[in-house]
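Only one protein chain is missing; all other protein chains are in place.
Then we have chain A:
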Amino acid sequence: MEVKVKNVRKEFDKFPALKDVSLNIKSGELIALLGPSGSGKTTLLRLIAGLDFPNVGAIYFGDQDASQKSVRERNVGFVFQHYALFRHMRVLDNVGFGLKVRKKGDRPSKAEIERRAMELLDFVQLKGLEKRYPNQLSGGQRQRVALARALAIEPKVLLLDEPFGALDAQVRKELRRWLRDIHDKTGHTTVFVTHDQEEALELADRVVVMSQGRIEQVGTPDEIYDTPNSPAVFSFIGESSKLPVSIENGQLYLADRPLGLDAKGVPDGEGQLFFRPHDVEVVETGETAIVGTVVVSRRTAGTRQVELEVGGAKERVEIEIPVDHPATSRSRIAFRPKKWSVFAG
């Protein structure tokens, strides 16, 4: 099911949580809404679900305007951040709930409901736990029950709010792969919310980066990581180093020294240079490059992280260099980013 969000605005007590957000989600896609807390990602997810309604704008499921439909009519599978499992019901009854509350004509028989719930529990690898109560399960198991329960209603769209937020690192990684697996098997259009960029980049077909109630960028993990379209996205995704530069004739200058880097079409004036600390090459100190003095040098597992003072000791940047490089304190290093972005201002 294709989902379209058109110019949506949502306010809570006059405070705008979403400001004019538009997004097209393709059928069968796995999409991550990524952003810091307060960026509006959960609000957007709840609007798609129909748990909240937009003040302005519309949400389409396929060609149908779903804006005025309640969550009940939209037929979405929603997995809540804290799972919201029904604590007084056994796992099996939790999973079968969506079928049990159907209208008489559409409701499968009791035996059929039980059979399908068992099938789903098998699918999420929880066979044998059907008689347990939610408080007798681990966090990861609860997460699986919540997903099986959402899948039981054969939803048009699967929505997950911070699906791995409450789990420890090991279980998180495991469940992440597993969710990708489930998505590939069922082919549901899936949207999940996360503040963990690693999770978003690893799992999603496309990532929607949000901040302060707006969508900053939408793209594949590669696009988001390699060509961020704003300083905000660049510094939010992955490690980043930044330097204030001036631009003259399409070339970058730092404290009047040329850096040998192209301005990539940014007009002359002040600008900001962004690059990844690991995406640099060390060059001879005589070349036109960024030259700095080593202030801190840290050995980590595979690389050496070096903090440099550049531009007359006014700025500090971090780069990663090979471990065999003799980066002693106060020594001078020249480097050039292999990939970089320039933003005006």
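Of note:
To be clear about the criterion, a contact is a pair of C-beta atoms (placed from the backbone, for glycine too) under 8 Å apart; a residue touches a chain by one contact, two chains touch by 3 or more; residues count from 1.
Everything that follows uses one rule, which is that contacts and distances are computed from a predicted model.
According to its UniProt record, the chain left out of view corresponds to "Sulfate transport system permease protein" among "Sulfate transport system permease protein", "Gamma-glutamyl-gamma-aminobutyrate hydrolase family protein", "Aldehyde dehydrogenase" or "Cytochrome bd-type quinol oxidase subunit 2".
For the chain left out of this panel, the touching residue among A:V76, A:V193 or A:V306 is A:V76.
Checked against the hidden chain, the listed residues A:G35, A:G98, A:G271 or A:G311 yield one contact partner: A:G98. What chain A contributes to its contact with the hidden chain is residues 49, 51, 70-72, 75-78, 80, 82-88, 97-98, 101-102, 133-135, 139, 142, 149-150, 152-153, 166.
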